[in-house]
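A selection of the complex's chains, in situ.
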Amino acid sequence: MTTHPDPVRETPEAFPAAAPQAAEPDAATAVPPTAPAQPAPAAWTDGVDTVPRAAGTPGELQPYPELGLKDDEYDRIRQILSRRPTQAELAMYSIMWSEHCSYKSSKVHLRQFGEKAPPSERLLAGIGENAGVVQVSDELAVTFKVESHNHPSFVEPYQGAATGVGGIVRDILAMGARPVAVMDPLRFGAADHPDTARVLTGVVAGVGGYGNCLGLPNIGGELVFDPSYQGNPLLNALCLGVLPVNRLQNKAAAGPGNVVVLMGAKTGRDGIGGVSVLASATFDEGSEERRPSVQVGDPFMEKLLIEACLELYDAELVVGIQDLGGAGLTCALTETAAAAGTGMRVWLERVPLREPSMEPHEILASESQERMLLVVEPEKLDAVLKTAEKWGVWATAIGEVTAPAPDGQPGRLVITWRDQLVVDVPPGSLVDDGPVYARPMREPADLILLQADRAETLPRPTDPEALRETVLRMIASPNLADKTWVTEQYDRYVLGNTVLAQPEDSGVIRIDERTGLGVALSVDGNGRYARLDPYHGTKLALAEAYRNVAVAGATPIAVTNCLNFGSPEDPAVMWQFAEAVRGLADGCAELGIPVTGGNVSFYNQTGAAAIHPTPVVGVLGVLENVADRVPMGFVPRPEGDHDHLYLL
Amino acid sequence: MTARVGVVTFPGSLDDGDAARAVRIAGAEPVRLWHGDPALHGVDAVVLPGGFSYGDYLRCGAIARFAPVMESIVDAARGGLPVLGICNGFQILCEAHLLPGALTRNQHLHFRNRDQVLRIETVGTAWTNAFQPGQEVLIPVKNGEGCYVADAATLDQLEAEGRVVARYLGGNPNGSQRDIAAITNEAGNVVGIMPHPEHAVEELTGPSLDGLGFFTSALKHLVGAPA
Amino acid sequence: MPRVVVDVMLKPEILDPQGQAVANALPRLGVSDVASVRIGRRIEIEFTGEPDLDRAREIADKLLANPVIEDFTVRLVEADETAGTRS
């Protein structure tokens, strides 16, 4: 699952083969009406809402609307549990059924990526995994994915960008790969707006700071200024990883009796955000200021986590692994169990806490960074803990995998907190049975006008003076200017395998020093084109990234994408989104390469004004030998035989 | 006999693999040393690589100085073992008082990565004897805290004793005093350098092959040194 | 001349990787009785005229501290508590 706590972001976690019929929320299956609400008691006996208590107080008022759940969604939860959810369960459903995690608005469209994709023998893991994995030689595979961390990067640019990088790196790590490079497509408001100075400098320092501390070369990205991003900048981060084919990991919590281990940083009140209403709506007054919605990253911890995980993989010590991201433990526990059809028993008080006063729902919702969930055979637990200790990271057994029900039904996720039962749910109900919406779509009303204003009608420079003016104006445009101020703040040399990086058309990384095997990567997007025509604008972004990879001398083989849009509840935005997805799926079919993963970021808007629809497309290509790469400059030849120029 | 050159890995080291690769390309055998293990495993020279040892949140190199392996290295360096500290390694050598002065935040406050021209000011060290005096080399620089500072007396002494090993040419990337990019101890066996010679050892991945000279120098030095 | 000192610390619930790294290093120095270390910034402001606490507070709020993750305090100190003197 995603590692980014962006409230407006989700991962293409599940594109179920037999997806529920797309339906408007109110058309959901019959659900018993909610019992008439009674006010919550002034104080609970010991502050924890337990399962028996929930069963005994069916009418207790719960703040589900504040958590973003609709009436019918809440009713559905009650139906699944045959009672009202506990406070902790409510927090879990609200997280997992959010747009961010459930893909409830995008699912019906994203399905096309699978349906239209050309068959690929290289694909070892595709959409639905933490990141797509493609095989590039008999022994080696690469994995790559781009994700957004837009909103946090506006609120606290340095930490937002830093944890954005940290999150995508853990996605790549969870597949069994060593992360080897990052890229960062960025969008900011007007270059001369005072707030841009705050956001741009913070974001660039954050991307650089986190990546540098991990030792990942930055091999490219984008830097675009446009007023539509003023109140909603875009921080998309791409990570590339390399793994031996047989080291591929998966997230399934298989094998009843196996131990569930939480590894990495301690859990704090990071990014608890909306879930804090659970406490403030009940008894914990004055706690508001203890609840940051900002996560602070610790890249050093992440570096240790990377080394520790890779050592565990190589020693074959883990059965399953999942990174913790935007939905924290909730997501990791439910997804690993649901993927295996098993159940899980978790002792929540075993989770190492940064703040001892944390409550069960806070622990389950915490977005603390730099954590991974491992599933380990009991006899290997000691070796796992030793490896963690060697690298100086926490590792704690917090639970165990339990068997599916005797009738073959999936197991249940059972969580206690100091001997009190606080969660008892079917994990699949959080992961796979979330709502799915076919949102209304309508072409934006101004589109006809925009399209009527064609480039051909623009005045052309007619004399040398006007031409000179035009050239000067273009040179002065921040969008065409040199990107060195940004790229100098990134390390492009670390790891010693960077063959091409900025200012080249694509980044090229050598992944096998013996054979010279390497990959080329480019990320591209154009919000202005997509605003004018989302279908073709998205195809153009794909074509640009594809070309950039091809001109570096590589054969394009796989696509990732990050779809940055406004609110899906706005029919015009939903139309843009649908068109963009259709464009990307069609483009990929025409070019014959599959989408292997990606990310959707909705609600990128300020008030009612959405950003330009901004699909960012990443294309990965293979070079059998990086010595054959084609740099973009001309090569002076000692023999004096000059390069020929061709325009295609 | 091939020389054995130790490359230390601290938690947070990043360029350790690159340093080991450079050692190999230069014709020596890299030996990985672990921060928590005081044993030097009989190596003939040591490289302290770049990165962020222990996170370096407090001050670069401050915590690494107390690593068990450092105690052995400090002793061995006093006995003449060639030690090269690159970037974070340079910071650690200063913190460990094997080299004078300190490395502080870049004057412009940004991390900076660029290809940098250096002038080799002395070839009388274990790590620069393969160069020509005054030779100009092109090597990547990449750091956030690479601004070398020391009091005037120390700087004067370094100059007077010919212990400034390399200087930045064509623009000082971090504000270092007197454009200092690398210095050495009195004996010339310990060298700290802020730019990254290990990133300039292969045509495909570096801006030049100039970095190799630092590593071949050590081999030359070892051959010349009494066993 | 007294100066204004602004102390900026991460809010208590925010992760402090710096302090944690130092705390983890202490046992190696033989120090085992430290429960926690938090690291923040200390900013000394010298005014051309009289030290101005309100002005300092404004500077702290706008420039020195990041209110999203940090708290600050502003106070006057006499010269002898300021830097340069070593205890």
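A, B and C are the chain letters, set down in written order, and residue numbers restart from 1 in every chain.
Quick note on the criterion: a residue touches a chain if its C-beta (ideal position, glycine included) is under 8 Å from a C-beta of that chain, and two chains touch if they have at least 3 such contacts.
Keep in mind that what you see is a predicted model, and the values were worked out from it rather than measured.
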Exercise. Beyond the single copies shown, what is the real count of each chain in the complex as a whole?
Worked result: A x1, B x1, C x2
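Note that in this section only the chains that are shown with their structure count from here on.
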For this session: Name the graph shape formed by the protein chains and their touching pairs; answer line, ring, star, complete or other.
Result: complete
Problem set entry | Interchain centroid distance [CA atoms averaged], chain B/chain C, Å | 33
Problem set entry | Centre distance in Å when chain A and chain B are each reduced to the mean of their C-alpha atoms | 39
Seminar exercise, completed: Note: chain C sits from chain A at a C-alpha centroid distance in Å of 36
Exercise. Where in chain C do residues touch two or more other chains at once?
Worked result: 17, 21, 24
Problem set entry | Residue numbers of chain A (touch at least two other chains) | 298, 300-301, 392
Seminar exercise, completed: In the complex, chain C touches chain B at residues 17-18, 21-22, 24-25, 28-29, 39
Exercise. Taking the complex as given, what residues does chain B use to touch chain A?
Worked result: 11-12, 14-15, 17-18, 21, 50-52, 54-57, 110-114, 140, 142, 144, 196, 198-199, 202, 204-206
Exercise. What residues on chain A touch chain C, complex-wise?
Worked result: 155-156, 159, 265, 268-270, 289-292, 294-298, 300-301, 354-355, 368-369, 392
